[in-house]
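The structure follows.
For this depiction, one protein chain was excluded, whereas all remaining protein chains were kept in their positions.
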Amino acid sequence: MTWKGRSIVSILDFKRSELEELFQEARIMEEQLSKGKVEKILSDRIVAMAFFEPSTRTRLSFETAAKRLGASVIGFTGEEAISVAKGENLADTIRMLSSYADLIVLRHRYEGAALYASKVSSVPVINGGDGRQHHPTQAMLDLYTVARELGRIDGLVYGVLGDLRYGRAAASFILGLTRFSPRKVYLISPPNLGLRREVRMLVEEQGLPVEEASLEEVVSELDVLYVTRVQKERFPDPEEYERVKGAYRIIPSILEGAKESMIIMHPLPRVDEIDHRVDSTRHARYFKQAAYGIPVRMAILKLVLTG
Amino acid sequence: MTWKGRSIVSILDFKRSELEELFQEARIMEEQLSKGKVEKILSDRIVAMAFFEPSTRTRLSFETAAKRLGASVIGFTGEEAISVAKGENLADTIRMLSSYADLIVLRHRYEGAALYASKVSSVPVINGGDGRQHHPTQAMLDLYTVARELGRIDGLVYGVLGDLRYGRAAASFILGLTRFSPRKVYLISPPNLGLRREVRMLVEEQGLPVEEASLEEVVSELDVLYVTRVQKERFPDPEEYERVKGAYRIIPSILEGAKESMIIMHPLPRVDEIDHRVDSTRHARYFKQAAYGIPVRMAILKLVLTG
Partner (left out) sequence: MTWKGRSIVSILDFKRSELEELFQEARIMEEQLSKGKVEKILSDRIVAMAFFEPSTRTRLSFETAAKRLGASVIGFTGEEAISVAKGENLADTIRMLSSYADLIVLRHRYEGAALYASKVSSVPVINGGDGRQHHPTQAMLDLYTVARELGRIDGLVYGVLGDLRYGRAAASFILGLTRFSPRKVYLISPPNLGLRREVRMLVEEQGLPVEEASLEEVVSELDVLYVTRVQKERFPDPEEYERVKGAYRIIPSILEGAKESMIIMHPLPRVDEIDHRVDSTRHARYFKQAAYGIPVRMAILKLVLTG
């Protein structure tokens, strides 16, 4: 498959070579951005944002990417999305949008919404997050961040920490790693928030060297620590949450044994899972990661819309 | 009257020749759209969307049309509109907007809001739907759909089905037909949701050959079946609703006697008034109709803003 005209549903639909093509394009976009002069190659295109579930950061990141390339943006989010969803079924909404816009970015609570939308749409659909596993463009920008900050994705030791069960960014990142050859991927989560069985099976099938661990045990080995939040509401017993939460909160002391070059990533927003004192350490890369989202999404839009 | 600088309040303000001029312009827009290369003739213009009543489809359709022509869009909708409406009267809001933008698209619950706004505004106001009868740009795109799909508007047999009392799209379509010479316009509605007396008198005065009918009786005669929803909430007695609703729901079996060339239109969103199995029949035109909204609204914006 080529990029042009393609819907983006899951990171698993992409081969390593396709991701590498994307990263090359993103690098070019980065350079144009740093010069403050981006070619307006999408000035005849309209991108529709159909955000049935709110996500300000993903929405703003895509809108910024589209507008940097000269595209116009239409769409809905928040309260308006609820009334759209009540008024008609998803297929009708997508059919309407695909007669207005040249590409649709869809965010939806339900697993499979993006795949379904891509079937009824006459224009490409990009999954801006659906269900619990898929957020392919987040995985793309996360992988790009590793490549740009550490020079490679292969051969590194990763720790993915937090809620691996309900957090779609973490799951997508792990799925994305199957396209490369990490040395090890440590899964660091409370027992009730571990990787779903089907995702675990899938990544093992792909040969990804995953292993459960505690942060303390493995912190000194890590090249990348990918942090996501552990939400109190996921615990049936609040006491259980209080008992475990300390192990999933990144504070400076826990980083003492880490490699100097280890980077900490986070899909944002963070609440208190990374202490603010960590922001000024050499490890912090989460704001840079958010910034990389722009050239990566610009590259995605370019490849899908113009090839 | 010429189009340039004109407010669009009611479809009745337009002569046949003016509508034909619009349709010619819309045809040119269609061609530009199909080539993916639209002249950005409105790149120095700002269009304000003042949506005091939510309408995602009308809003997105106008925004798409404006952006395709290079215009910028500002505005408010939803919750924000409520706070605008609380904070000041309509005249002040319109005065403010008309000092910011070059054209205002207004959506409002109250009959007459668009006319009033057009009086206080220093820029043209387009009625994006107000009260129960007026949605002139919907009527324009509906008439254009008939012309494009069947080659003409005159001499055809129309059935307008559903809530003709509260549905502004249906009422506007019927009013728009008075500018042409249909052979017959069948009004197909529950007794309590028939055309308002004043609208009925008005269209008869204009010589429109209207007649009440049931779908079953006339389906074989129809060239155009325009469907709108019958809402349960309009019935004081739920049992009455249950009793009649079947007669206003389009299912494949009811279409068996229809002409092959008959087209089914709907202003969208549809809920269950058209069965999804109808979508794949040769009759379905409602998504194409929504798509025609873009070139028609582009043509409207062009004519009003540049002549």
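Each chain carries a letter (A and B) given by its place in the written order, and its residues are counted from 1.
Note that a contact is a pair of C-beta atoms (placed from the backbone, for glycine too) under 8 Å apart; a residue touches a chain by one contact, two chains touch by 3 or more.
These numbers come from a predicted model, not from an experiment.
Just one of A:Glu79, A:Glu111 or A:Glu221 touches the chain that is missing; which is it?
Touching the chain that is not displayed is residue A:Glu79.
Write down which of B:Ile8, B:Met29 or B:Val84 is the residue touching the left-out chain.
B:Val84
Which one touches the absent chain: A:Lys15, A:Arg57 or A:Lys119?
Checking each option in A:Lys15, A:Arg57 or A:Lys119, the one touching the absent chain turns out to be A:Arg57.
With the full complex in mind, choose from B:Ile8, B:Leu97 or B:Met262 the residue touching the hidden chain.
Touches the omitted chain: B:Leu97.
Touching residues of subunit B against the unshown chain: what are they?
For subunit B, the residues touching the absent chain are 43-44, 46, 48, 72, 74-76, 78-80, 83-84, 87-88, 92-93, 95-97, 99-101.
Which parts of subunit A are in contact with the chain that was left out?
Subunit A touches the chain not shown through residues 36-38, 40, 54, 56-57, 60-61, 63-64, 67-68, 77-79, 268-271, 287-288, 290-291, 294.
The criterion applied here is as follows: only the chains that are shown with their structure count from here on.
Distance from the CA centroid of subunit A to that of subunit B, rounded to the nearest Å?
Roughly 40 Å separates the two chain centres.
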